[in-house]
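Of the protein chains in this complex, one is absent; all others appear in place.
Going by the order they are written in, the chains are A and B; count residues from 1 in each one.
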Amino acid sequence: MDIYGADYYPEHWDKSYWTKHIELMKAYGIEWVRIGEFMWSVVEPKDGEFDFSLLDEAIELLSKNGIKIILGTPTATPPAWLINKYPEILPKDWGGRTRGFGSRRHYSLNSKVYLDYALRIVEQYASRYGDTIDLWQIDNEFGCHGTTYSFTDDDLKAFREWLKEKYGTLENLNKRWGTVFWSQTYNDWDEIVFPINTPTFENPHQMLDIYRFMSDSSIRFLRMQVELIRKYSAKPITHNFMVDFMDLDYRKMAKYIDFVSWDNYIATEEYDPLRQSANHSLMRSLKHQPFLVIEQQPGRVNWRQVNNNYKPEYLAMWTKQAYLNGAMGVMPFRFEQIRFGAEQYHAGLLDYNGRPTKRLEAYSQVRNETSGILYPEPEVAIYFDYENEWIHRINHLNRNFRYWDALVDIYKAVKNLGYNVEFVFKDDEIDRYDVLIIPYASYISESFTEKVRKFNGPVYMTAMSGIKDEYNWITERMPWNLIDEFGIEVTDFGAITSDEAYVFAQPVTTTFWKDEIEVGNAKVIGCFKDGSPFITVKGNRYYVGAVLDEYGWKLLLSEVLKPRISGYGYEITNVNEDGANKTYVLNILPNETKIYIDGQLQTLAPFQLRLTIRQENF
Amino acid sequence: MDIYGADYYPEHWDKSYWTKHIELMKAYGIEWVRIGEFMWSVVEPKDGEFDFSLLDEAIELLSKNGIKIILGTPTATPPAWLINKYPEILPKDWGGRTRGFGSRRHYSLNSKVYLDYALRIVEQYASRYGDTIDLWQIDNEFGCHGTTYSFTDDDLKAFREWLKEKYGTLENLNKRWGTVFWSQTYNDWDEIVFPINTPTFENPHQMLDIYRFMSDSSIRFLRMQVELIRKYSAKPITHNFMVDFMDLDYRKMAKYIDFVSWDNYIATEEYDPLRQSANHSLMRSLKHQPFLVIEQQPGRVNWRQVNNNYKPEYLAMWTKQAYLNGAMGVMPFRFEQIRFGAEQYHAGLLDYNGRPTKRLEAYSQVRNETSGILYPEPEVAIYFDYENEWIHRINHLNRNFRYWDALVDIYKAVKNLGYNVEFVFKDDEIDRYDVLIIPYASYISESFTEKVRKFNGPVYMTAMSGIKDEYNWITERMPWNLIDEFGIEVTDFGAITSDEAYVFAQPVTTTFWKDEIEVGNAKVIGCFKDGSPFITVKGNRYYVGAVLDEYGWKLLLSEVLKPRISGYGYEITNVNEDGANKTYVLNILPNETKIYIDGQLQTLAPFQLRLTIRQENF
Partner (left out) sequence: MDIYGADYYPEHWDKSYWTKHIELMKAYGIEWVRIGEFMWSVVEPKDGEFDFSLLDEAIELLSKNGIKIILGTPTATPPAWLINKYPEILPKDWGGRTRGFGSRRHYSLNSKVYLDYALRIVEQYASRYGDTIDLWQIDNEFGCHGTTYSFTDDDLKAFREWLKEKYGTLENLNKRWGTVFWSQTYNDWDEIVFPINTPTFENPHQMLDIYRFMSDSSIRFLRMQVELIRKYSAKPITHNFMVDFMDLDYRKMAKYIDFVSWDNYIATEEYDPLRQSANHSLMRSLKHQPFLVIEQQPGRVNWRQVNNNYKPEYLAMWTKQAYLNGAMGVMPFRFEQIRFGAEQYHAGLLDYNGRPTKRLEAYSQVRNETSGILYPEPEVAIYFDYENEWIHRINHLNRNFRYWDALVDIYKAVKNLGYNVEFVFKDDEIDRYDVLIIPYASYISESFTEKVRKFNGPVYMTAMSGIKDEYNWITERMPWNLIDEFGIEVTDFGAITSDEAYVFAQPVTTTFWKDEIEVGNAKVIGCFKDGSPFITVKGNRYYVGAVLDEYGWKLLLSEVLKPRISGYGYEITNVNEDGANKTYVLNILPNETKIYIDGQLQTLAPFQLRLTIRQENF
């Protein structure tokens, strides 16, 4: 990797500490820092009164010591004076209640007065440091704490404008939203409101547009900042995306930044290494390019109900895992543990007394094992669409279903069989992959449908695919345009809690959903316990009429993806470098494990990363 | 039955579809449709601008094809233009928060401006179609989604008027509400407010009046519509009641309509056929006359967390079960599955492509088994009072207790023993029944007490009966006026979670509540594990000092109600037709079952309905 660094907050310390901090950075190989993203009230203590002395001094000192700088625009925390002056900046939640000052991200993305102030401070940053610093980060974690969504008057006005732009006429909107249902027809754009605390279920077509509009509002704000910075600076611009986060269309947002960064925190209450890997892969897939882990959980965090500690070796392993998945760098958050503020219990690389921790030592040493950047070979593609996540969320036959969780199960199955995974999006070219999986893809665009038809390799498609159109209407027949391609038609469906079924002759568990399949010119290769068709194949087109878990997917996929590896507790990445086929394998367990790759036994020490040169192309 | 039909929404379709729909109706025996109940924005697209062309055309086409029409008044969905003009129409919830536009039932029943607009559109319907259509439905599912309750300024004003009417003077109200407790005495009617987000428990006497007032508000609105329609039309008027619904006093409401209709959806997460049967019986009992299932769940619904599918045979069984319980008709909701709107995942009789489903076929065939109307013989009466449900809900020794659930257990016990159940109300005559059960009847009016005293047959009364007066005060002694009748006095009580007790010599489980009973001239025939009296009898007056489950009730009742049937998985109805004693028996299981009626073995195919002519009166 290229970027070894940490997130740093000079403003949290008396300047007398800075020298000691920088000495430790240099001693332990911290070459990059991200700074400045929460400094608005430092640099603009009062409306229009700017004071950059502290930031100037910090940047100068860091630069003088050879530390490279990522500067974050400070727009995530509008100061008290601004909110006090214009309380209408505050966002409103789904229940219509104002979200107050006192933490962070307390702004409506459609507040004109907020945007003016935000762009003013961004311009100050950009014009002052455009040449000085090395990279830009826009704002901080758009959408965090549910702040993608806000329902103020300003948001409503902007939504109506967005709808006018999209639909042109109310007649068109009424048709697409099916407002004739429950007598919701609109005569005037101003009659359109957000469905706040409605007696019962909202209009699902309106809801999808709300999700789109809210995501677009964040993207628009990011673009405004990018365009402004571009006037003053040629340095790359990024934004820090989040783990397991689905409220924003990151694919769409990624187009406007130079590279993707993300914040790698343990995604679920129970730590699951391959789930973190799936996040890495999704982030890499957004631009199909290397990415930066701009914040890396260093040990315990502070924001869980129960904040477990992790031994220092974990930070080394997490860094190696990022490298394995194609990262260009990893930056633990944060360099210095601090004694105050809402994150006072969050671990850092220094302890509360400013002494280096074992975490810092572990991070310092791991760079020896992570030089260069890995480019995983394109092998298996999983179709992904943020809008499908929203469609699943809005209403569902089975409201317990979680799109991303279901995809992670497939991801883990493929990785365990020894293959790389890349996520692909509707506007991606897919020819270079060997195998395509289209899971739970409610809406599939006509253009992607065409790509599927032309795809040479095996294709696996599942239940819930091709059952919606772009307005979130259910299609007349299913899976819409791919009925012929797969040789089956889904004639009905229902939710299930858990059921038994068979993949080939093996029993598996299906959950969430069950299709009623009418088999055309396909062949049944798996059935439900009641004998009805569950999995069909026509040529190399597989259809799966329910939700399988990791085990079930491994069983099904192994027909086509012959297992390359045997054992457990590993993650591998296959690359082709300098003409050689290489497999990097990481032991993701805190204890020794034995596995077979290429038929050869490999014994891996705890968290060990090892490179194997393969003699054959598997 | 007389009425075979379905709920239909011509406004959801381009007119080009209508002809095909009607052809299918005729092909499959759909002779009735309910239409129009969500068409407000169609027929009055703008304030005062009426356009009945679509509805005219639909009615004409249906009529021309011999389809009979139930027309619903469209008042459940005030259009966007109306809410936009008068946002004060929107209801407020228990927390005082406005319930917004965007779904349905978004109106306060005490908004004068809403009522004016609503009655204007009803008058349009009535005057235009008074002679044309065949039946009227008022509004749609009063009270659905908690909309019985609203707490706007208009509601408060109306509540104060309602209180003035009831109490005459504040002095009287203060006394009846016990306002001296916690210093709540009122000097002025305007000091009375709804208890919104109070620090702790509300005044239980005020709460009972709130429940009554809110129920009365719906009833008043129904009456307004009924009276208006009566000016223009002589056709029968109904309203669609709901499954397991207790917010409205349906008994009181039923007086103002010509017959009861209800919407038969699976009432609980787990399907329990006899619970649906209990609902049928309650609906029949409201007027002690045949009723209509105006909406019948056809397969899966869309509004559960997990929306399971049901095989088509279930629709046939549900139809037969309605017939068994005295229905005059069953109308699956809805004829056409639709692709858009908040109910897009709800099953229908046609599929998303307009093709007949197996559900339609099953429904079409079941009419062969359900001709005529059954009139169940009066046998066992269970006392029921909506106000008692509210009393249990307001405050309770055991807040986990659910009145209706506890009654359903008794209902199932009686039915399983082979007897018909009718629910009786305080103003019903009860002489024609053989056995009377008075369960959990907190308040029993003096006039009904008198009927109990005169009742010749066995009477079973339970804990929690006769412990409240009509103002929701606890009585001085319990069970108030029936102490002598039952020969016991309840001197204290407490909540329990679960306990063991004995009915005769058999162990049973008691739950929720335990009486301390002082036995007078009664005899103890069941005791708690600690030896204290549990069940007593004086003559044929039984008192039960706790809550029994279905098993316990069967055990206790079998002394008087000798089991007429042996087996499981059945429901029976006994009728006397043309001088013959007949027993209709329905297999409620999807598999074969063997039972003994009259000592004769009967093997029933899955969901089979069979008639037995009994030789003797059991």
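Throughout what follows, contacts are C-beta pairs under 8 Å (C-beta built on N, C-alpha and C of every residue); 3 or more make two chains touch, one makes a residue touch a chain.
On a predicted model such as this, the values are computed, not experimentally measured, just so you know.
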Given A:T268, A:Q344, A:N400 or A:N576, the one touching the chain that is not displayed: A:Q344
Residue touching the undisplayed chain, where the options are A:T98, A:N187 or A:T612: A:T98
Of A:R300, A:R477, A:K538 or A:R614, the one touching the omitted chain in the full complex: A:R300
Residue among B:A27, B:I196, B:A580 or B:I613 touching the omitted chain: B:I196
On chain A, residues whose C-beta touches the chain left out of the figure: 11-12, 38-42, 45-46, 74, 77-81, 83-84, 91, 93, 97-106, 144-147, 299-300, 302-310, 338-345, 347, 351-354, 357
Contact footprint on chain B, counting only the chain that is left out: 95-96, 177-188, 190-206, 395-400, 471, 473-478, 491-497, 514, 516
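One rule holds for everything that comes next: only the chains that are shown with their structure count from here on.
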Chain A and chain B, separation of their C-alpha mean positions in angstrom: 48
